[in-house]
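Below are the structure tokens for one structure; questions will follow.
In this view, the complex is presented without one of its protein chains, the others remaining in place.
Up next, chain A:
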Amino acid sequence: MSSENGKRLLETDAGGLNFEATELTLGLPGEPRVTSDGGAKLGSKRGFSETVDLKLGDNNREVKLGHSLQEAAKSPVSKTQVVGWPPVRGFAKRGKKSCKYVKVAVDGAPYLRKVDLEIYNSYQQLLTSLEDMFSCFTIRNYLNEKKIDQVNGIEYMPTYEDKDGDWMLVGDVPWQMFVESCKRLRLMKSSEAVGLGLTTGPKYSSTN
């Protein structure tokens, strides 16, 4: 879309329609919207709508703009959207999705899995999910509560590789930071982890 300053009001001749009958005008920034009686607009605070890049065109045309577009036109031009437009439900889910898939390896498992870290809100959710996925293993809870699997009696420590290529214990940093920096996950056998000195519990509680 061309980046036009939305404040331009253009004229047109559009086949006999009575444009003087229009009640809309573009206001200057800071002026409240008024009716002909002078009342101001009720509930005019708009949380989201800022500017929309209006393709007003090069030719002469008088554009009737609704409130949202008028509000939008007042701010400096930037590429954001009018509230509730386009009218498509769940568009965010349909379009280019943001997701963060990382590989999950479990010591001793014949194949890897992938999880989308974006669908979880906390470490607890992630670990529970991993437990479901690799249902024959139990994962050592980051609060250091041991959950020993009945069958195998094996415990695993959740670790991950971060952006720098270092292997870290899951749970030390805030959840969002973890999501951003995690490149892959590895559930390491606790016996191995002991040898590496990774037994100290992490700092972040399960309420994060």
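Following the convention adopted for this analysis, a residue touches a chain if its C-beta (ideal position, glycine included) is under 8 Å from a C-beta of that chain, and two chains touch if they have at least 3 such contacts; residues count from 1.
What we mean here is this: contacts and distances are computed from a predicted model.
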{"item": "Chain excluded from display, named as in UniProt, from \"Retinal dehydrogenase 2-like\", \"Histidine-containing phosphotransfer protein\", \"F-box domain-containing protein\" or \"Adaptor AP-1 19 kDa protein\"", "value": "\"F-box domain-containing protein\""}
{"item": "Absent-chain interface as seen on chain A, which is shown", "value": "1, 14-15, 17-19, 21-24, 33, 35, 37-45, 47-48, 52, 54-55, 57, 59, 61, 63-69, 79, 81-91, 93-97, 115-116, 119-120, 125, 128-129, 132-133, 135"}
